[in-house]
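Notes to accompany the following structure.
Missing here: one protein chain of the complex. Every other protein chain is in place.
By letter and in written order, the chains are A and B; residue numbering begins at 1 in each of them.
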Amino acid sequence: MRGSSSTAERGARLTRWLVTAPPALFLVVFFLVPALIMAAASFREPGEFGGLAPLASTGLTLEAYRFVFDDVIYLEVLVRSFAVAALTTVICLLLAYPLALLIVRSPKRQRDRLVLLVILPFASNFLIRIYAWMMILGPLELLYTPFAVIAGMVYVHLPFMILPLYTNLEKHDPVLLEAAQDLGAGAWTRFRRVTWPLSLPGVLSGAALVFIPVLGMFAVPELLGGTGDLLIGNLIKEQFLDNRDWPLGAALSLLLTAAVLAVAWLSALLTRGRSAS
Amino acid sequence: MKHSAWLWTAALAAYAFLYVPLAIVVLFSFNDSELNASWVRFTTRWYAKLLGDPDMLQAAANSLLIAIASSTIATILGTMAGIALHRWRPRLLPFLVLTPVSMPEILLGVSLLLFFRQVLDLTLGLFSILAAHVTFSIGFVAIIVRARLAGMDEEIFAAARDLGATPWRTFRRVTLPLILPGIVAGFLMSFTLSIDDFVITFFVAGVGVTTLPLQIYSMIKVAVTPEVNAVSTLLMALTLTLIALAARFAPDTLRRSP
Partner (left out) sequence: MKRLLPALLLLAPLVATATDTLHLYIWNNYISAQTATRFEAACGCRLKQDYYSDNEEMLAKLEAGATGYDLLVPTGNAVETLIRKGALQPVDRSRLPHFANVDPAFRDPWFDPGNRYSVPYATSVTLLGYNATKLTELGLPTDTWALIFEPAHLVPLKGRVTVLNSPRELMAAALRYLGHSAQDTDPAHWRAARDLILRAKPYWATFSNSTYIKDLALGNIWVAHGYSNDMVRARADARAAGRPFAIGFTIPKEGAVLAVDSFVIDRAAPRPDLAHRFIDFMLQGDNAADVSNLIGAGNPNRAARPAIRPEVADEPAIFPPAETLTRLEMLRDLDPRQRRLLARMWTEIKVK
């Protein structure tokens, strides 16, 4: 009996291994290792023609970090990226909330169709969506302005806000609203006291889905932005694809990673605080 | 409801915001003007030009091939990851699976570029794009499959085991049919992600292997003609068809996917 149970155990372990190992291995090779290499690259010197200088001749150095923190401009770009991401998130929320509410409050049969109508534009490539705004804003003389950048960012990321909100709102029990109404609460009070607090998890996950991609986006400022609309994503891209300074690009990437982790941690903290209270 | 008036207005505004720009793109794909600033007259010549453009056709073929191959691989690996996450709650795997999904794309693009160039000294091309696309798709498939498993009654699997089914048989006969909608949803999701990806592909694409988004980017940046509008319109029509098919054959995937 013991023997067979240990065979079964071994079999179970083997199954677990066979199922877990392939995806884990793939991601170690194509995600973890590259991430570590990027971290390591930030401690190298740029090569004469770009790339990295040979390790043997220059060794490791903090030069790239000294360069980044020596001056406030790089941090300024990071702060500006955060501001753009925050503004985009808020505008997305303001646009998405009524839309999601409307969908939830429409008859069940229509809901799927309305959701589909939201997903459809999202199914076109985001470059096409940016290009659409180039066409609109050019004649209006608004192209190459901060406004254009925000409009483009919102347009590209809006569905990421709508869908989680909708998923959340859909689960609300209408009985709660009816009870509030019976207790004499007006529409605004019902929203403020019932709908909004209940929807916070949806708001938070939507916010994360908008905020983080905007932080790294370089195509929108590049195509729609003016002389001052440089975000951290553009800086990183420039180091690799214009300026040939890989260590600086890697250091800036790590800076962005740290910023994103901080945001994720904060949002996890908020969510946990919510569910605890 | 009393406030339905303003709700309708706001929602209509949001829908208009979503659709008007795309309508303009479609409209101006039929404009007989190279500069395409104002409407001149109706033409379909940009579509003719597009269909005779070997670079464009090649890019479309590349995009399609990469999307099919990468979403197939990602679906297999992602399903395994989803099952593993659900069944054994491993410690390292969630980090590996979920981080690529939640990081800004540029970081994955840049780190893969460094990896391919600095470590593998690889000639960038189909393989590098494929590997990159699989990497960012696995997480999405895993999340969808895990969500599907989480909604399921554990008793079924226990019952199958008690009846003496081997793990493989349990999987083939019980688990797989049950999570199949999730797998299909995951496949469609990673297909869309792959065929749409610009940022990561931008960093890991090589000479002679262009994808449609890269081609569109280069056209927008360098020489905008209504050909861009035409290719955009066709792409939208394609995704529309895909979504219609998905809605017909796997209705619940649409609601669950993102």
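By our rule, a residue touches a chain if its C-beta (ideal position, glycine included) is under 8 Å from a C-beta of that chain, and two chains touch if they have at least 3 such contacts.
The model shown is predicted, which means the values in this text are computed figures rather than measured ones.
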Which of A:A24, A:V77 or A:V220 contacts the chain that the document leaves out: A:V77
Candidate in contact with the missing chain, chosen from A:V104, A:L230 or A:A259: A:L230
Residues from chain B at the interface with the omitted partner, ascending: 33-35, 37, 54-55, 57-58, 61-62, 64-65, 68-69, 72, 113, 116-117, 122-126, 203, 206-208, 210, 218, 221-224
Contacts of chain A with the absent chain, listed as residue ranges: 45-51, 53, 67, 71, 73-74, 76-77, 80, 138, 141, 143-144, 225-228, 230, 235, 238-245, 248
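Just so we're on the same page, only the chains that are shown with their structure count from here on.
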Whole-Å separation of chain centres (CA-atom averages), chain A against chain B: 16
Residue ranges of chain B in contact with chain A within the complex: 1-4, 6-8, 10-11, 13-15, 17-22, 24-25, 28, 36-37, 77-78, 80-81, 83-84, 87-88, 90, 92-93, 96-97, 99-100, 102-108, 110-115, 117-119, 131-132, 134-135, 138, 142, 167, 192, 196, 198-199, 203, 212-213, 216-217, 220-221, 224, 228, 232, 235-236, 239-240, 242-243, 247, 251, 254-255, 258
Residues on chain A engaged by chain B in the complex (per definition of touch): 11-12, 15-16, 19-20, 22-24, 26-28, 30-35, 37-38, 41, 51-52, 95-96, 98-99, 101-103, 105, 112, 115-121, 123-136, 138-139, 155, 158-160, 163-164, 167, 187, 208-209, 212-213, 215-219, 223, 233, 236-237, 240-241, 246, 249-250, 253, 256-257, 260, 264
